[in-house]
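Every protein chain of the complex appears in place save one, which is left out.
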Amino acid sequence: MARLWDKGIPLDERILRFTAGEDHRLDARLVPYDVRASIAHARMLETRGLLSAENCAAICAGLEALAAGHAAGEWAIELDDEDVHGALERRLIEKIGAAGGRVHLGRSRNDQVLAALRLYLKDAVGGIAQITARVVDSLAALADKQGQIRLPGYTHMQPAMPSSVALWARGFAAELADDRAGLLAAVRRADLNPLGSAAGYGALGLDLDREHTRVALGFAAVQEPVTAVQLSRGKAEASVIFELALLVGDLGRLASDLILFYTDEYAFVSLPDEMTTGSSIMPQKRNPDVFELVRSAPATIQGALMESLAITAKLTSGYHRDLQRLKAPLFRSIDLAEDCAAIMAHALRGVQFRAENIELGDELYAAERANELVVKEGLPFRDAYRKIAAALAKKK
Amino acid sequence: MARLWDKGIPLDERILRFTAGEDHRLDARLVPYDVRASIAHARMLETRGLLSAENCAAICAGLEALAAGHAAGEWAIELDDEDVHGALERRLIEKIGAAGGRVHLGRSRNDQVLAALRLYLKDAVGGIAQITARVVDSLAALADKQGQIRLPGYTHMQPAMPSSVALWARGFAAELADDRAGLLAAVRRADLNPLGSAAGYGALGLDLDREHTRVALGFAAVQEPVTAVQLSRGKAEASVIFELALLVGDLGRLASDLILFYTDEYAFVSLPDEMTTGSSIMPQKRNPDVFELVRSAPATIQGALMESLAITAKLTSGYHRDLQRLKAPLFRSIDLAEDCAAIMAHALRGVQFRAENIELGDELYAAERANELVVKEGLPFRDAYRKIAAALAKKK
Amino acid sequence: MARLWDKGIPLDERILRFTAGEDHRLDARLVPYDVRASIAHARMLETRGLLSAENCAAICAGLEALAAGHAAGEWAIELDDEDVHGALERRLIEKIGAAGGRVHLGRSRNDQVLAALRLYLKDAVGGIAQITARVVDSLAALADKQGQIRLPGYTHMQPAMPSSVALWARGFAAELADDRAGLLAAVRRADLNPLGSAAGYGALGLDLDREHTRVALGFAAVQEPVTAVQLSRGKAEASVIFELALLVGDLGRLASDLILFYTDEYAFVSLPDEMTTGSSIMPQKRNPDVFELVRSAPATIQGALMESLAITAKLTSGYHRDLQRLKAPLFRSIDLAEDCAAIMAHALRGVQFRAENIELGDELYAAERANELVVKEGLPFRDAYRKIAAALAKKK
Partner (left out) sequence: MARLWDKGIPLDERILRFTAGEDHRLDARLVPYDVRASIAHARMLETRGLLSAENCAAICAGLEALAAGHAAGEWAIELDDEDVHGALERRLIEKIGAAGGRVHLGRSRNDQVLAALRLYLKDAVGGIAQITARVVDSLAALADKQGQIRLPGYTHMQPAMPSSVALWARGFAAELADDRAGLLAAVRRADLNPLGSAAGYGALGLDLDREHTRVALGFAAVQEPVTAVQLSRGKAEASVIFELALLVGDLGRLASDLILFYTDEYAFVSLPDEMTTGSSIMPQKRNPDVFELVRSAPATIQGALMESLAITAKLTSGYHRDLQRLKAPLFRSIDLAEDCAAIMAHALRGVQFRAENIELGDELYAAERANELVVKEGLPFRDAYRKIAAALAKKK
């Protein structure tokens, strides 16, 4: 796209480009969800006698055809459409005539975009939850295969107690399962039907059936009162991004461990060649780029979290165009989390612990032996410890 | 405190000051929780035969006396204690002799601090949830008292549709109730018993009963495996801070509305004198400082959220001293959220809408009338709207 | 792009996609800069006798042809190229044969990417500085045209003192000029020649002339020692993003003022129709979407700032692949700042203050009159003020 400050573009064209922003690109993923929500709205209008059966059928068929065409790559949202809603509205009217405009009765873009976004959000979260389960599976497989290999348990990055590959892998698996649970719970804020709130103050003069669209779209509840709908914008988005920050945060820490274990000095793990990357000037090198990129991925999601919280901060109530900016950090976070979890689910299957390089010094067992002495001889822990430590010192 | 770079302080003293940081001040609030957790641990040790009944009784009585003394202001944590755990350990041994040291069997500061923190977190969240319910009540009272007053419903800060004080107040009440629900749900990550995980690899050589302390302390589950305990550090904290960011975010937007409504140009609300602040050079002025400070409070909590996420980012697994830094942003967020919610619960009771200053233009009803026309005459919405708009234009 | 978790993609292909990330798209803007830096490097190699005159000429001509072809849209970086460097290297060798590989002597992608990025950064900052100067000009034009119109000077959003359109516009102009100065100063960290540092430890065994490339590329200094080069990565980026956050922050506050002044209740300004946006269901409305999108733009840049700082945090020294992630937040910030400044420079020309709607109450002059009384009669300020205030009260 020519940048906005290029000469010779008339003002209203500049304004259109600036206000449309990236929506025509970002909204591609919303097409099927906007279609679903519009169909649910049309059918509700029909049950209320606000849309003829004929018009309703034409609208639904038209929208389904548009969704199929979009999925098949036959059309894309254009800058002049501004967004997914404009794109579908224009094309529907081209396709079925003026009746295509009747689906907008009792609806505003404000509730329309929320309906599509929330349906998308529920799907996207479900998808990432599935991929996260695969990371958990990969860790469990590693624990099953190599779990008996002993590892030093570190505190302060210093060897502290005996641990094992099983304990290591299962610790991460537990946290990733927790992340998955958090992510699924975060859907709560997206699981409310916004339809019927129109621009944020309801569809006055029309007797819409908000429960009807709720059931059709599978939302847990109708969002009430109508003024809460726009006020809540950003909270569902931020909740999901936050949980993604924890998920990718845990993946990043897992990556940190693996990068450390893969150093020459530790050499606790090997990685298959197809998972590492060569150097342009040092061909002997095999670098763990995959894990480095996962390690730094939380930075991007933390940034997106700040971005989403800052967008709505201090805004007075009611819809503001500012809210449009919420989509970019949300989609950026979802895509990145998805990619990181997917690549880790696979990459973990290539990790091999090298038992031959992992040594646990006697001192790691000192606390355990002191504990045993306490149990057997009833010594206070610190006395028992002193005795063990002295024995260790003598052996050296 | 003399700053660290003052001359003449020996190195180890400087290191102590630097590493202890603010803990001796921050930890004051943890005293009762650390005492509760220590008593639970002592009683579990007794049931396992790892502590004599006599020692256990002395330890429990001693700890309870210390908690009472601390609450009564008889002692405070000192810099040399380093933290709450050091302070209690030293004083307990001074009080009941060497037996005081026996409570540390099978425990490390790593699981001890987590136990105290999580008990505190559950309490603190419960407290803020209660105060939030009071804000909801204040909004409901406002809706009851002045709800019938009509307000313009704004989009883009432009009058759009008719609304009312009831719709306005209940929209915020709904979101604050949602924030409260989110906050209570966030406790999930703090509701796990860390005791028995010791430094992060379990208390090898001892047969501890983690279920016993779980029941005694009211945790929902024992956290498994032991390696997950330290790995999870920061996630419960960040989850609570995140929900506080949403809560205070909504309070901040409520404050933004009130500041706007209190301007001379809107003059939609009046505030009692005792809620506003005078100016040092313009005595006629009555400023809404309370609401301004609430409006900017989310900034502090968003900063604390970033801080808490950044502390654990990229850390390898196992305990690191870095984790100590999590307390400051957590406590800062909790105190601020508590203060903001408490002041809003009160301040809202002073807000009076001034019906005489609030006008709704005819054009706000245009959409409603167009909707009615659609229903009665079956016109497409846009045709109906054009008709209404033309009629409005004539009247002007 | 098919998402990474699609079935049926072999592991190494997934790894390539994941590690290449968005680079093939992001790097498009770096093509001319990488070409410039490569040509400078080639010529330096020639002066050192490390590249024949013939090879050097072929390399330079080939690179220039590639840059021209890229600018003309004849080719684009492909996923398989991984990044701009891979794309140019492959195409250069295709074009001029094996000699194309000789330009990489004494160079690594680590210093190569930095050279291109820094050259780009200097250019981009210069461009935004120019656009910012145009915003300043628009404000000055507004002050010239309507500056004499009086405005209430607000504190706490309450009328406090007399002000004017000139004071209002010139206050913002001064801050934007300050932002521009800050931005130009931030270039300092990008103004260092990284070439010759190779992978971060110098080009051992070669006698490169770092001063030669410095002069050719217009860097202020050679960055020394070589180990500082990779350690500094991210600091120049963050410095520029920070200054953009201040710049766009000021634009956002300017937008906030204009949105407020454009409300029905203030009605201090009018905006031309081509700058406002209509509503899908309330055609009477003209919304200031442009300013709303500028108001929330700082959120995106603040997020990018956090992202960039978090990427390098805690990394040990030496190059890490994590650093690749710095490009996205940098480019996102630059593009957004550019767009916001450009649109504001234009939009401000459409702003008309409506003197007829702006009233300044007598109480705004109270402080001034009290000051005059102090001067004339030598009263203490507070006594003078009381006298004025009493007189004002009587008049009412």
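Letters A, B and C name the chains as they come in the text, with residue numbers starting at 1 for each one.
By definition in this document, a residue touches a chain if its C-beta (ideal position, glycine included) is under 8 Å from a C-beta of that chain, and two chains touch if they have at least 3 such contacts.
Values in this document were obtained by computation on a predicted structure and should not be read as measured data.
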Selected residue (touches chain absent from view) among B:Asp137, B:Asp289 or B:Glu372: B:Asp289
Option from A:Asn287, A:Thr300 or A:Ser333 whose C-beta touches the chain left out: A:Asn287
Options A:Ala313, A:Ile334, A:Val351 or A:Leu373, residue touching the unrepresented chain: A:Ala313
Contact footprint on chain A, counting only the chain that is left out: 152, 155-161, 259-260, 262-266, 279, 281-289, 292, 306, 310, 313-315, 361, 363, 366-367, 381, 385-386, 389, 392
Hidden partner chain, residues of chain B it touches: 3-5, 11-12, 14-15, 18-19, 21, 104, 107-109, 131, 198-199, 274-275, 277, 279-282, 287, 289-290, 292-293, 295-300, 302-308, 310-311, 313, 320-322, 324-325, 328-329, 335, 338-339, 341-343, 345-347, 350
Absent-chain interface as seen on chain C, which is shown: 50, 98, 101-102, 104-106, 110, 153-157, 160-163, 167-168, 170-172, 174-175, 178, 182, 185, 188-189, 198-206, 223-228, 230-232, 235, 238-239, 242, 245-246, 249-250, 252-254, 256-257, 260, 295-296, 298-299, 302, 305-306, 309-310, 312-321, 365, 367-372, 374-375, 380-382
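Just so it is clear, only the chains that are shown with their structure count from here on.
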Most distant chain from chain A, judged by the mean position of its C-alpha atoms: C
Most central chain, Cα average position: A
Distance between chain centroids, defined by C-alpha means - chain B, chain C (Å): 35
Separation of chain A from chain C, taking each centre as the mean of its C-alpha atoms, in whole Å: 28
For chain A paired with chain B, centre-to-centre distance based on mean C-alpha positions, whole Å: 24
Junction residues of chain A, two or more chains touched: 104, 198-199, 295-296, 298-299, 302, 305-306, 309-310, 313, 320-321
